[in-house]
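Would you mind keeping the following structure in view while I ask a few things?
Shown here: the complex without one of its protein chains, the others still in place.
Chain naming follows the written order as A, B, C, D and E, and within any one chain the residues start at number 1.
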Amino acid sequence: MEEELYSLSHDEIAKRISSMEIRGAAFIARAAAIALKNAAESFHGTDMGEFRSHMSGAADVIGSTRPSAVSLPNAIRYVLGSGEHDTVDEARDYMVERSRRFVENSHMASKRIAEYGGKRLKDGDVLLTHCNSSLAIGAMKYAWGQGKKISVFATESRPKKQGYITVRQLAEHGIPVNLIVDSAVRYFMNQVDHVYIGADSIASNGAVINKIGTSQVALCAHESRVPVTVCAETYKFSRETTFGDLIRIEERDPSEIVEPADFPGVNIRNPVFDATSERYIDAIVTEKGIISPSSAYHIITEMEE
Amino acid sequence: MEEELYSLSHDEIAKRISSMEIRGAAFIARAAAIALKNAAESFHGTDMGEFRSHMSGAADVIGSTRPSAVSLPNAIRYVLGSGEHDTVDEARDYMVERSRRFVENSHMASKRIAEYGGKRLKDGDVLLTHCNSSLAIGAMKYAWGQGKKISVFATESRPKKQGYITVRQLAEHGIPVNLIVDSAVRYFMNQVDHVYIGADSIASNGAVINKIGTSQVALCAHESRVPVTVCAETYKFSRETTFGDLIRIEERDPSEIVEPADFPGVNIRNPVFDATSERYIDAIVTEKGIISPSSAYHIITEMEE
Amino acid sequence: MEEELYSLSHDEIAKRISSMEIRGAAFIARAAAIALKNAAESFHGTDMGEFRSHMSGAADVIGSTRPSAVSLPNAIRYVLGSGEHDTVDEARDYMVERSRRFVENSHMASKRIAEYGGKRLKDGDVLLTHCNSSLAIGAMKYAWGQGKKISVFATESRPKKQGYITVRQLAEHGIPVNLIVDSAVRYFMNQVDHVYIGADSIASNGAVINKIGTSQVALCAHESRVPVTVCAETYKFSRETTFGDLIRIEERDPSEIVEPADFPGVNIRNPVFDATSERYIDAIVTEKGIISPSSAYHIITEMEE
Amino acid sequence: MEEELYSLSHDEIAKRISSMEIRGAAFIARAAAIALKNAAESFHGTDMGEFRSHMSGAADVIGSTRPSAVSLPNAIRYVLGSGEHDTVDEARDYMVERSRRFVENSHMASKRIAEYGGKRLKDGDVLLTHCNSSLAIGAMKYAWGQGKKISVFATESRPKKQGYITVRQLAEHGIPVNLIVDSAVRYFMNQVDHVYIGADSIASNGAVINKIGTSQVALCAHESRVPVTVCAETYKFSRETTFGDLIRIEERDPSEIVEPADFPGVNIRNPVFDATSERYIDAIVTEKGIISPSSAYHIITEMEE
Amino acid sequence: MEEELYSLSHDEIAKRISSMEIRGAAFIARAAAIALKNAAESFHGTDMGEFRSHMSGAADVIGSTRPSAVSLPNAIRYVLGSGEHDTVDEARDYMVERSRRFVENSHMASKRIAEYGGKRLKDGDVLLTHCNSSLAIGAMKYAWGQGKKISVFATESRPKKQGYITVRQLAEHGIPVNLIVDSAVRYFMNQVDHVYIGADSIASNGAVINKIGTSQVALCAHESRVPVTVCAETYKFSRETTFGDLIRIEERDPSEIVEPADFPGVNIRNPVFDATSERYIDAIVTEKGIISPSSAYHIITEMEE
Partner (left out) sequence: MEEELYSLSHDEIAKRISSMEIRGAAFIARAAAIALKNAAESFHGTDMGEFRSHMSGAADVIGSTRPSAVSLPNAIRYVLGSGEHDTVDEARDYMVERSRRFVENSHMASKRIAEYGGKRLKDGDVLLTHCNSSLAIGAMKYAWGQGKKISVFATESRPKKQGYITVRQLAEHGIPVNLIVDSAVRYFMNQVDHVYIGADSIASNGAVINKIGTSQVALCAHESRVPVTVCAETYKFSRETTFGDLIRIEERDPSEIVEPADFPGVNIRNPVFDATSERYIDAIVTEKGIISPSSAYHIITEMEE
């Protein structure tokens, strides 16, 4: 599906992102990079001022599709770069090349995180995961590919039940997997060796923003001395939080939970993410290596260089 | 619905219990008491030996309907009593009277627990509850009746979603109530002043067995210094655990969660209860008064006297 | 000062209690017992109905002097007793005798608590205390009298600075004592072997109500694995909390902290007590023996017998 | 070996206790009961005064053999009883009968604790134990006898290495057992389902005194949410601690650790017990049932009745 | 008041610092920078050796005014710089320029920290602060300026009662503020959303040194899951602690607490700061961005570059 984006206008890609056809922090970021490339290539003038305003317009359109996705501005910032250019051709080439590298790096990051995360597992390990993280699943598949007989508990992840995708992906790969309701996490935790989860974004003080319920899973793991490993590419680290911006936690449509009309007088609250303190996280697996969550500021600083 | 039980045979009542038509630890206990009364009244001979065997047969039928409900053997033990009787008439009268008292005490216990639990709340308090406990709801209504403007967060309680009953009962009473998914408990916990929940049974060391997810809710409350109050009649305290019996935690039909055929290769685990350590419980409200969970053995000892 | 109460009317004693001339939970309780004795002796008729109404009027006057002192209703309940009497003389004698015994028991309780609490200390122990508890100081003096070279950190206890009384009482007894501000508790805690404090009242689930700041001291002790010992007579255990009543925590006059007129636009909050969870208390020393705070319900049950 | 005590004088039994030929809190208690029986039977006069002084002399000799064993005074108190007797024959018969019952109860208690403790285990459970507790081992054997395939980690228990006895007893019974050094407890704790240990004595606030290292094992268990179960007869509950007496923790001969002469200038410290807070203990299995450690005062109160 | 320093000799400024006329880590640092500027400008020779010795003498005088203020050596190190200079004019110009930049940076840092810290707050947030931190108050004012209706609890901060300054500054700004005694922190903590405090210095392992009582406030916040935010310019990070120097915590004059003569035999202890572990701190807001306290070494390393 990623391939076909190359033939779409940046506006069409932006629409797919905002309609949630394109989902997942990593895919959104790559889609944004591709959209910028397409935008650059679709400009045919030679006036640098016009080009700049064309690109900054495109960036605005793309950047406003999902205001809470941290990977989006990081991707845009990377592709636009900070370089000075003399001609439109030079600038366009630069951005096309940066876009290509961003997409390539993103795929490479997935592979590396699967490898680094997978190597940490041992034969016989029992994992627990929440929601549907392709990076966490990648690490499990890597370990399985090394011949390690792991097994997995996966939560439903109400309200959208992304856990159903997770259990199907693991079962298709042959990895033994148990589906449980979100409330059964603590019940099974004493049988678990590792919690492996993804992240939507990571704040500069190391807090991890992820699917609602993640912080509860991490708390239960902490209570049972089960290490929590977060898998996340470095472009999920939020530079904005360094300067005091809060990662907005949106509340989505109540009808994701129940049909409100069936519950007169009942207020339905549907926050989509929560924040997990660095205290409950043992390691973050990034494509640059495995770090303590407290090193988030270090990663963000490096990104800026 | 309780009224009509008086015109049913003990076998018919037993059937309704095992088919889960009759639900909730308190209602099950009263139904058992009524069934024994009906059994006693249906015996027409004068031979004490026959009466004893008739009653013990009835007790077996009733007692085996729900092997994990602690209130059931407690009700049976109470109605049968320990007294010696000379004639069948004497014995029958004794048991009919004990049955009447058990049912009366059970209703009185509900009222007292609502009162004691309700008085502990303050105007403006925000509560959180899990599953559907008539005692916890009773306490909320009592406080509301005292003019205290409380409000409530209630979880869905997957897989059976008893939370839907809870939010409807509260909304009908006019109490402001928010419905949330089970995973959102920690997200909202810092806004909560009290967790109020029920119990299926309480072990002799103070551990509380209740709907799956309760221990997670209690852990989140503990982490945020929110007191956890359990509402439970004394006949939910398990004498059997005093002698090493474990409270069996059954795993119910996977299809309560998803249709297994839709998930080939996926193992579905559906435990129905979990155990919450006394460490995470601040008080148990019983009809005898408000106690520390560590006083469970004291309550069980008193019951035996 | 206690002696002179015997020559005062119960109304005069009541006034002294409500004006805080008579202070401290134990002294208030004894004063109430003496007031009831005086009330009984001041009645000169023979009509039992009149006597009952005379005494219940006296009990009301005395009981309403300090609505939040748990020892007060316990003392009144003890003196009035539950016995049936045939004549006024019989009833009066009964109450006079009960009053005498309450006062005697109260003094005996102080002595026993000093002894039991003092024996637990070792030569060289460093203690920390908060506010001014005559029972805690009694235990320290007992240990000192046994030749144990203890020393003490005592907090100021803002706003009323009762800590100044404490350090003077200890210094006069020759016990080495350090005065510190309330904020310095955690700074010195790692040098401390035992926290010894008093209690205003104890709830049925084991929570201890005492001078504002106590819960903070106990939290700091818990963090440093320093055991917290509470010294309290059994009549400080609150029977009312068994039935859901909350121990009211009054906010006193802001001018105890600063002159409000000097701080325009500033709201001054002056709560006088706080509640310490049983989780942070290792033992309560009562005249009946040393117990876990979780045994509070046990003590209250015994009192009723 | 217990049998032969019946033919020894009470002085000889006392010697065997103080020489540590007779070891273990339960065996010491039974030996004391037998010694008192023998003392009573060896008295041949008829003067009650002489009998009383004979018996109190014997009690002193026996009671002073092991000043820190709580079971010893409890046994003596039980056998001497509180009854008044008219003749020496009556008194002697009374004490002989009390001795018989104490010994019988002690054996019965071991059996019951094994049963109650064993029933709590499940097929496949992994246990960890410290030192050598016949009660804890009894519970393991009971579970094994029920066909539950348990396995055990047992510590060396330096300095006396009682763990070697434990692993031999379990291995002889066919129960799979792993020997580890005391420092490896935390390393293996995440594989453990239950810690089962004995107790030397239990204080009135629920603290458990047991072999040095126990509190460390319990702390590690607590950190990993592994429940800690203590097996102890009720006569190990210390009535003296109710009144402020501390359970003395003796430091034994340094040569149990190393030959001091080989370590000039090195101070060798060899405390033999430590105290585990009730916070880290989930249940105490007694012959009267399974309780929360906070119910210790309840048990002690019942003993006195 | 800062303005007038430019017309004072460096000796006069040093006196004002040591007499505590100039207070607060940031103001002290700027005063030191100005003093060095004045010292440089007051030198009129051309001999580099003399100039160096003149400046190093000035640095000694200024640096020894407050041996425990970490911002002082950081300011001096910054102004003196590491550059080599050929002539006195060059060196003087260099230092004057460095001084100007230090002062400017310091003011800019205050503004940035107010902004970053203020943006993290939400409408309706309740804050708690301890002592008097202009940075923390700056963040509150920034949030208030954004239209966020925050309110604040402020402690007295015995013994010097800097909290009185804090409540006045907030009240004058129109921000609702409650004054409480230091002992009431835990009582109100469950109503608090954020603790915002300043810092005197920060050690290389992330420990925060601040006014006595800070560590207690942070512990109470941690217990209630209330995040703790520290506001501090990077020049408060202590390079010296990297090499093992401890931040000296001075004990000030006992008479700040009470008049010692009024308390014969009482030892008065008056430590002025305490250390808060990084475990209890969620974020440090610096002018370079918001970091985890564990990134302290990172900040110190950058400063050296």
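Here, a residue touches a chain if its C-beta (ideal position, glycine included) is under 8 Å from a C-beta of that chain, and two chains touch if they have at least 3 such contacts.
None of the values given here were measured: they were computed from a predicted structure.
> Which visible chains touch the chain that is not shown?
The undisplayed chain, in the complete complex, is in contact with A, C, D, E.
> Which is it among D:L246, D:I268 or D:M303 that touches the chain not included here?
Answer from the full complex: D:I268 touches the omitted chain.
> Among D:M20, D:M108 or D:V258, choose the residue that contacts the chain missing from this document, as touch is defined above.
The missing chain is touched by D:V258.
> Just one of D:I212, D:C231, D:I247 or D:I291 touches the chain that is missing; which is it?
Within the whole complex, the residue contacting the unshown chain is D:I212.
> Which parts of chain E are in contact with the chain that was left out?
203-207, 241-246, 277-279, 292-298, 300-301
> I need the residue numbers on chain A that touch the omitted chain, in ascending order.
115-120, 122, 279, 282-283, 285, 289-295, 298
> So that we can see where the missing chain sits, which residues of chain C does it touch?
Residues of chain C in contact with the hidden chain: 189-190, 193, 223-226.
As a working rule, only the chains that are shown with their structure count from here on.
> Out of A-B, B-E or B-D, find the interface that copies C-E, where copy means more than half of the contact pairs are identical.
A-B
> Measure off the straight-line distance from the CA centroid of chain A to the CA centroid of chain E, and report it in whole Å.
38
> For chain B, which residues are shared contacts with two or more other chains?
223, 279, 292-295, 298 - these are the residues of chain B that touch more than one other chain.
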